[in-house]
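One chain of protein is taken out of this complex; the other chains stay put.
For chain A:
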Amino acid sequence: MKRSAPYLFLTPAIVLFTLFLAVPIGYTVYLAMLRTKVSGLGLGKGSRREVFVGFDNFAAALADAELWNGWLRVLGYGTLVLVVMLGLALLFALLLDSARVRLAQISRIAIFLPYAVPGVAATLLWGFLYLPSLSPIREILDIDFLGATTVTYSMANVAVWGGVGFNMLVLYTTLRAIPRDLYEAARLDGASEFQIALRVKIPILTPAIILTTVFSIIATIQVFTEPTTLRPLTNTISSTWSPLMKVYRDAFVTGDLYSAAATSIVIAAISLVLSFGFLRVVRNRAFGEG
């Protein structure tokens, strides 16, 4: 009994993994290698059939200018989001952990609060705050937040607002786990609060920072909710603004499942490459290995 017990306990997870992860991935790869071939006039039964085309769909996805524009937009947007969101998360976590701050509890709750706001609702709130007729911000600042160039910043703001709290919590929890004696030792050696943050806390936080960065990269590459929700409020966001929006359009609007499958695999591959690339660079920097 003891020998079979762990397998028994893991059965639900393994079944779910197979049905909702392994099979769908396999099916996507399969679809990505097919294409509909129309013979004759394309009328009648049997004139349309699926044929195996190998890597043709991937080649088409990689050559697709519309998709490349989407990548460039997401690259700009994502860099902005990652730097600002994680920078603020780190700053707030360090401030919360420093001994001198007052009202820390209230601030922590307030900054974590947007985590409880769904992306659709967050985009909706900010979307209305960007509209001239309703916004207290527009009363002070005369900026068109939904213009062709500003819209990227406005969208990045929504993502930063929604994500900073969770990342702050991850970093703050890590900081709280550090024995306080370590800081006392540094203080006795004459280190200032700022030096302690820079020389003691940030190095200890590095693994947590790497973890949050990788998760944020994966999430940012798949940006979909914010631009899709903002679209009804502005005409500066196209239906293929981000790569994932193009996948959605291919699959469900134009009905080209094969392109959609190929593109989604390209998105997955790029996010894997970026995540592992980031890990590699960081490891080389941190440990000085070649």
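Here, a contact is a pair of C-beta atoms (placed from the backbone, for glycine too) under 8 Å apart; a residue touches a chain by one contact, two chains touch by 3 or more; residues count from 1.
Note that contacts and distances are computed from a predicted model.
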- [ ] Identify the UniProt protein name of the omitted chain, choosing among "MaoC-like domain-containing protein", "Carbohydrate ABC transporter permease", "Phosphate import ATP-binding protein PstB" or "Response regulator".
- [x] "Carbohydrate ABC transporter permease"
Open item on the list: Just to verify: which one of A:33, A:221 or A:237 makes contact with the chain not shown?
Closed with: A:221
- [ ] Mind listing the chain A residues that contact the chain we can't see here?
- [x] 1-3, 5-10, 12-14, 16-17, 19-21, 23-25, 27-28, 31, 88, 91-92, 95-96, 98-104, 106-107, 109-122, 124-129, 133-136, 139, 161, 164-165, 169-170, 173-174, 177, 180, 184, 187, 193, 218, 221-222, 224-225, 228-229, 232-233, 244, 247-248, 251-252, 257, 260-261, 264-265, 267-268, 271-272, 275
